[in-house]
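Questions regarding the structure given below will be posed in turn.
With one protein chain withheld, the remaining protein chains of the complex are depicted in position.
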Amino acid sequence: MKTKIFPIFLIFTFSIIFFVFYKGLQNTNVYTPEIKSEIKIPNFETKEFFSKDKINSDQIFIGSDYYLLNIWASWCVPCKEEHKYLMDLSKKENIKIIGQNYKDNFDNAKNFLINLDNPYDLIFFDNDGTIAIEWGAYGVPETFLIKNNLIIKKIIGPLNEKLLSEIKELTQ
Amino acid sequence: MNILKFLVSVTFLIYCFSSDLKAKNLEIEITKNLRCLICQGQSVYDSDSEFANSVKFLVEKKLNEGLDEKQIYAYLKNKYGDWILYDPGFSKNTYFLWLLPILMFVFGGAIILKKVILKKKKL
Partner (left out) sequence: MSSLIGYYSLIFGVGVSILVIFFSIKNFNDTQKLDTKVISLVFLQLLFVIISFSGLILSFVNSDFSNETVFNHSHTTKPLFYKISGTWGNHEGSLLLWLLVLTLFIFVFLLRSKNQPKQYKILTLLFQQIIIVGFFIFLIQTSNPFNHVFPVPKEGLGLNPILQDPALAIHPPILYLGYVGTSIIFSSALAAVCSNNITKIWASHIKKWVLVSWIFLTLGILLGSIWAYYELGWGGFWFWDPVENVSLMPWFALTTLLHCVLVLEKKLILTSWVVVLSIATFTLSMCGTFLVRSGILNSVHTFANDPERGLYILIFLFILIFLSFFIFLIFHKSENNNSKTFYLLSKETSILVNNWFMMYFLSVVLIGTIYPIFLEVISSQKISVGPPFFNKLILPFLIPFMLAMAIGPKLKWIKSDIEDKIYLISFFVISLILSVLIIRNLDINFLYNTILITAAFYLFFITLRDFFHKKYRNLSQIIAHFSFSILILSILFNNIFSSEVIINLKINETYQAQNLKINFENIEQENKQNFKAIKGKFIVEDQSGLIEVMQPELRIYNQPNIVTSEADIKTNIFTDKFMTMNYVQNQDYFNIRYQVKPFMIWIWISTILLCFSGCLSLIRKKHEN
């Protein structure tokens, strides 16, 4: 009896392993981070882009407006691609666009805004990238939609037509 | 006696060597245990990507703020999930991970013990 149980057990184990590997193959190995929504925004202190004045995050995200936080840099190529969508969104009244200038050179960033126009209501510096980590961001560009100090949507990578209309729908 | 001479010289050499070493750098230790999330299987310490560099700065900043190793791990885990920590820790997700090898060890030991002791009893 004992001799029979063991082989059956082994066959069973191998079958499970096979099944798990088979399932595992269907998943992509490229890590797509789960988008945890409804997290509170972090608290940080930084400097305003043009005036270089000290500013705290609770002075930026006030009240129950919609805020769109966009992490960008002048050296980031996809940021140029998504710029037109930000311009489009900046025309909307009920949404404030906040720029987080990521590891950038001030002059380059300023030229970037002069050449391509400035969609942001307010820009602050993130010179060493630590604020991006506070947000739980992975790199540039990355965009967060915020309401009532909660992150309600997180977009990794550049914006596109589809995401733009999603944002518009959410903020209706 | 040759061996003894050899031993003495080895001892001496290693002794000399060990005197001028400094303490481990906590920041390096921590970043070695963090996964660089935008890289292919590299630790934050190993990587030079923008993400990894930012995390390095952040760890330094948090250490200066007086957070200890565990608090920093907890902080990053809260932001990015378990995936960022190379040390899986002991939680309900990882019971099997930690216990299965130990179980195998105990099991193997039992088999060997059985084989060895049986004969002793017969004698």
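Of note:
Going by the order they are written in, the chains are A and B; count residues from 1 in each one.
Convention: a residue touches a chain if its C-beta (ideal position, glycine included) is under 8 Å from a C-beta of that chain, and two chains touch if they have at least 3 such contacts.
Computed from a prediction, not measured in an experiment: that's the story for all the values here.
Contacts of the undrawn chain with the visible chains, over the full complex, involve A, B. Among A:10, A:77 or A:170, the one in contact with the hidden chain is A:10. Although one chain is hidden here, its contacts on chain B can still be listed: residues 2-3, 6-7, 10-11, 13-15, 17-25, 28, 32-33, 35, 40-43, 45-46, 48, 50, 53, 81-88, 93-94, 96-98, 100-102, 104-105, 108-109, 112, 115-116, 118-120, 122. Listed by residue number, the positions of chain A touching the unshown chain are 7, 10-11, 14, 18, 20-27, 29, 31, 75, 103-105, 108.
As a convention for this text, only the chains that are shown with their structure count from here on.
For the pair chain A and chain B, the distance between mean C-alpha positions equals 32 Å. The touching residues of chain A, counted against chain B in their complex, run 31, 33-34, 102-103, 128-130, 132-136, 138-140. In the complex of the two chains, the chain B residues touching chain A come out as 37-38, 49-51, 53-55, 57-58, 61, 76, 79-81, 83.
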